[in-house]
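Quick one: the structure is below, questions incoming.
Here the complex is missing one protein chain, while the rest keep their positions.
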């Protein structure tokens, strides 16, 4: 499997990345992408800045090993993870995951799996700064539960 | 929910469509896309043409009612289905599904659901023409089983 | 005239996707298939296969539905998209 992990400290263009990802494919009929972007302010008109921090080197290695895990679980031709760090404004892309496989089920499940990892296990720390100050975000219980789904299906199980 | 269905008789650009879809969003933090494209020839060097036929009007209405069904099952801001018809060459996009929601689970599940519908229930007929002539394709057993997953969870179940 | 539409492999059997038939009186879908089978037994039996559905003016119907001049009847074999 061709895997690529990038931590971007400036805005990236998800569709340009998806186009490049798709053009490099040979045998895949199915491409699934997930784009996460900063949601606008919370209805009160206030502007919120989202900040993301990573541990250079260790964060990338953790995501790369998660791509290896995905490659053992599913038959994928390629997988891509791009994650923003730094300060982000509403509507800016935070994360892009793309997966490609011969048939759609593998691509869907692998993208879902990678997002679950990024949400609650990757070495990334997210804070929101708004009119009431700075708040460090933790995964929702749902995010932990989502990630735990895959622990019950270790690699090689399918 | 903002829904759009298009049957395209000429090639379309998935990433341009995804970019337009994403730019029109207001409150969504999660965008999932599925792109299906023609897989290259089967290793024997032969070139195969894929042909897709639809029933103008009735096909679109069927897909639209499936978008309505998705809107009842999940909280989505927008959903898009573009499906090619006519003659397609290897690597040409066949189908694009895009879904947008506040959180990722709804967007993932709705895209998965829509693809299952398109694969085995939408009024589309697919044939392959290669060195051995023309073959009408039918869904794999797996495709029927995938679509049946949702029948067990009727709309309103979540 | 009623318009008949043959999708997928049924179009190959019918020698074309579209055919017009003049109906002096309403025919059930079954009766219409019997008329077609008289001219082409292979097509006739294909149109009666279990998994073939019928759409009259854009709505799925059963074989008892009545077709008359001006109607559009489509024969829909198993589908496959994506």
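Which chain is which? They are A, B and C, in the order written, and residues in each are numbered from 1.
Here is the rule we go by: a contact is a pair of C-beta atoms (placed from the backbone, for glycine too) under 8 Å apart; a residue touches a chain by one contact, two chains touch by 3 or more.
A quick note: this is a predicted structure, and the numbers were derived from the prediction, not measured.
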| item | value |
| --- | --- |
| Chains shown that the absent chain touches, full complex | A |
| Of A:5, A:70, A:95 or A:111, the residue in touch with the unshown chain | A:95 |
| Identified contact with the non-displayed chain, of A:11, A:57 or A:154 | A:57 |
| Candidates A:22, A:83 or A:105 - the one touching the absent chain | A:83 |
| Residue ranges of chain A at the interface with the undisplayed chain | 36, 52-53, 55, 57-58, 61, 83, 94-95, 115, 118-127, 134, 136-139, 143 |
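Note that in this section only the chains that are shown with their structure count from here on.
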| item | value |
| --- | --- |
| Central chain (distance from its CA mean to the mean of all protein CA atoms) | B |
| Cα-centroid distance, chain A relative to chain C, in whole angstrom | 49 |
| For chain A paired with chain B, centre-to-centre distance based on mean C-alpha positions, whole Å | 23 |
| Chain B and chain C: spacing of chain centres that average the CA atoms, whole Å | 27 |
| Multi-chain contact residues (two or more partners), chain B | 36, 115, 119 |
| Two or more partner chains touched - positions in chain C | 82 |
